[in-house]
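What follows is a single structure, written as structure tokens, with notes after it.
Just one protein chain is left out here, and the rest sit where they should.
Up next is chain A:
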């Protein structure tokens, strides 16, 4: 697999140097792997820190800025960052109002953020944590690592970021973040596997004419393989999986998310099919976002995330945001 890289060992550092060059409004510590908004800590406001493996860009570093994250910690590709990074980020953004860790539910992310939270509290930083676990393809039981955090991470980071921006206290920001997660569900499909720079070839073998249903965002195969389907058929499977689990009574935010190698032309076509199926099921749509936001390197495919919102959540969603990856109202 050809890649636009120098050597696999430096892909993360190279991307961080490029992010710094493109966004002088961010402080990018390439050596210590921390991206912080330049005006942090913002007096009197809760700091929001997230992070995770690289390879999901623009998540998380592309969501640092006013109205969203205060800092992000990128790990190696598909590998959670280490506690040292999170501690450094927390110290950089804590104004005294406390810090919220937004953690996608993967064993590695959870363990490293837990260790970081203990270290931060030792240093007198008040830390709250919220887990994102929206992927309905995973059975949540005692016998799995639980549902994965995927597309809902964007909704949590945006809405909690707006809440922090309004000056809400830590416990309120945490409660809103939790509310967003509890009201969000996702389902993803892959048309091709992705290739990590370290491996250089696809992480699993997906023959032509087949697709994977219920994939995650780390190149892991899904729950089920089927013969290739049309965009409309995929929309029916994805909407059914999400709606049957969420059973929304309020309007929803819709995220039609590309996995990295699917053109916007196809994503918009898929969005049309998603809307057709949602309308047929009587689910009202409040807002829509279409694009590549929570990606999986060069995987082809898409995920659908719905988030059921009340008036406050919708107001916070609409609030101004100014980050490399998401920007409106400013």
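Observations on the structure shown:
What we mean here is this: a residue touches a chain if its C-beta (ideal position, glycine included) is under 8 Å from a C-beta of that chain, and two chains touch if they have at least 3 such contacts; residues count from 1.
Here is the rule we go by: contacts and distances are computed from a predicted model.
This figure omits one chain of the complex; the name its UniProt record holds, of "ABC-type dipeptide transporter", "SufE family protein", "Peptide/nickel transport system substrate-binding protein" or "Dihydroxyacetone kinase subunit L", is "Dihydroxyacetone kinase subunit L". Screening A:14, A:29 or A:84 against the full complex identifies A:84 as the residue touching the chain left out.
When the omitted chain is restored, the residue from A:30, A:115, A:261 or A:285 that touches it is A:115.
Of the listed residues A:70, A:186, A:203 or A:303, the one in contact with the hidden chain in the full complex is A:203.
Check A:14, A:182, A:220 or A:266 against the missing chain and you find that the one touching it is A:220. Although one chain is not shown, part of chain A still touches it, namely residues 8, 53, 75-84, 106-108, 111-112, 115, 137-139, 143-145, 148, 196, 198-199, 203-204, 216, 218-221, 223.
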